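Omission of a single protein chain aside, the complex is shown with its protein chains in their original locations.
Coming up: chain A.
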Amino acid sequence: MGYKQGMGSRIFDILNYAFMLALVVVMVYPLLNVISLSLSDPDYIALGEVSWWPKGFNTKGYEIILSKPQLYISYRNTLLYASVGTLLTLLLTSLTAYPLTVADFPLKKFITIFLAITMFFGGGMIPTYLLMKELHLLNTFWIMVIPGSVGAFNVFIYRSFFQNIPSELRESALMDGAGDITILFRIYLPLSKALLATFALFSIVAFWNEWFNALIYLKNESKYPLQMFLRSLIVDDGSASSQYRNLLVNNEVNPKNIVMAAIVIALAPILCIYPFVQKHFVKGAMVGSIKG
């Protein structure tokens, strides 16, 4: 880096940094816009004058959204799906991956192929739906957490992580009379905390953002996750605010106040933890690709 820079190089640097600043603006604007709209005065929203920061100040949108019981129901449901679903997938994926690391396990090859096939073939939306119907899983809690808990791709990543643990550890534990279940829970999983933490994060975010399976498989609003509640506000806009017509007529609140407040409430947890766990996500993305 000690070599003198030419004029072209300096111009490039200036343009590059300017481009990066523009990129940050483009990435941040939609978020700031959402926050601004949630807090702005309805008059300014109606005039289309709100963009970067709130104009006027108004918390009616938050008051209305926080008074909706469905917000709390769906928030609770999402927390339940995310915690139960994440524990299940970590546990079941570990259980499935561990035997595949034992060199003389006779089913190793069979299970590997059995799993790999599912990476290329599947039944598709309709046959899967019909199966769920026949299993009487439609509109149940478990349909949100069980069907996706063991995925071939994840099993293979866990397996290659486990394979880095020296097999001598397992052999000497076997000599000492430990069974494979003990070995998995006492030796392998404690040594795989980094892996489990990364996958837990990915799983939690996936559950947090999940809505499509809920749309297909759930009927009762009482089981809907948070994103389905948001969807009802965003996609069928207007209907959500019909109960507040008098407030709307009096121009005390703009429908956008309500919708944007809901988005802020749904996004806040992710936005808050993101800067601290971003490193793990990046690591996880690379772990996944090495195997791919």
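Heads up, the rule we're going with is that a residue touches a chain if its C-beta (ideal position, glycine included) is under 8 Å from a C-beta of that chain, and two chains touch if they have at least 3 such contacts; residues count from 1.
Just so we're on the same page, contacts and distances are computed from a predicted model.
As stated in its UniProt record, the chain not included in the shown complex is "Sugar ABC transporter permease", which appears among "Sugar ABC transporter permease", "Extracellular solute-binding protein", "Na(+)/H(+) antiporter subunit C" or "Betaine-aldehyde dehydrogenase". Only one residue from A:I73, A:I146, A:A173 or A:L189 touches the chain missing from this view: A:I146.
The omitted chain makes contact with chain A at the following residues, 1, 3, 6, 8-9, 12-13, 16-17, 19-20, 23-24, 26-30, 33-34, 37, 47-48, 51, 92-93, 95-96, 98-100, 102, 104-107, 111, 114-116, 118, 120-131, 134-135, 146-150, 152, 155, 174, 179-181, 184, 205, 208-209, 211-212, 216, 227, 230-231, 234-235, 237, 256, 259-260, 263, 266-267, 270-271, 274-275, 278, 281-282, 285-286, 289, 292.
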